[in-house]
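For this depiction, one protein chain was excluded, whereas all remaining protein chains were kept in their positions.
Let's turn to subunit A:
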Amino acid sequence: MTDTHLPVTDITTTDLRRTPFHRLLCVEARKLVDTRCGSIVASILLVLVLASIVSRGVVFGPDLHTLVGTAGIGYGTLLPVLGILSVTGEWVHRTALTTYALEPHRWRVPAARCLLSLIVAVAASLFALLVAVPVTGVVANVRNVPATWEITPFMLAGWTGTNVLLVVAGLALGMLLLNAPAAIVIWLSAPVLWSVVKRLGAGGEVAAEWLDLNSTTSPLAAGDMTGGDAARLAVSTIFWIVVPLTVGALRVIRKDVN
C-alpha cells in the first residue's frame, strides 16, 4: 500500500471555489480532439482545407478572396459536425455522469462549449487565410500572372462571422437533440430540404428565404449585407441558434443524468 493518495485535501489551505471558467474551456477544447473520432474529424478538416485551397488556386488562379472562401465550403459542413459530436458524445457514452459530477453548475459546461466553438471558428477562418495568402502568391508566381489580393476587412469579418454562426448552429442542434446521428443527418440534409421547400409555391419560397441559414448567411459571407439581408439573417439565427440553444441548454441543466 503506497500513501500516494494521502493526505486528503487540506480544506483550510486549498482553494475550494468553483472551477474557474478558463479551466472548463481548456478541458472542453482538449475533449474535442482527444478521442480517435475527434482527432480524425479535425485532421480531415485540416487536410481538406489545404487540399481545396491549393487545388482551387491551381484551377481558378491567384484570387485571395475566392481561395479563402473555398475553405468555407468544408467549414460549413464539417465544423458544425464537430460541434454536434462534442455535445452529443457525452450523452451517448454517458460521460455526462463525470462531467456534471465535477461541475454541478451545469450551465457553465454548455457556456464553455459555445465560447469554444466561437474560438474554433475564428481560428479556422484565420487558418484558411494563412493558407490562402501563400497559395495565391505561389500560383501567381508560377503562372506568371498578377495576383488579386483584393479582400476587405469587412468581407473577412463577415465570412468569419458566417463560420461562427454555422458552428454554433451545429452545436445548438446537437444540444437540442442530444443524438449525434439525428443531428448530423438533419444538418447535412438541410440544404436539400430547403431546395425542396423553395419549390413548394410562394409560401415555401418565403420560408426558405427567411429560414435557410445557408442562404441567409451568404450576403454576410460575401460582405454585402443590406437591411433586408440583416433581417432575414436575424430571423434564421433565432430559428437555428437562439431557440434550439435555449431549449437544449434548459434541457441539459434540468435533466436527471443517467
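Here, a contact is a pair of C-beta atoms (placed from the backbone, for glycine too) under 8 Å apart; a residue touches a chain by one contact, two chains touch by 3 or more; residues count from 1.
Here is the rule we go by: contacts and distances are computed from a predicted model.
Candidate names were "Multiple sugar transport system permease protein", "Multidrug ABC transporter ATP-binding protein", "Carbon monoxide dehydrogenase" or "Isoquinoline 1-oxidoreductase subunit alpha", and the UniProt protein name of the unshown chain is "Multidrug ABC transporter ATP-binding protein".
Touching residues on subunit A toward the chain that is not drawn are 1-2, 4-9, 11, 14-20, 23-24, 26-27, 30-31, 34-38, 89, 93-98, 100-105, 256-258.
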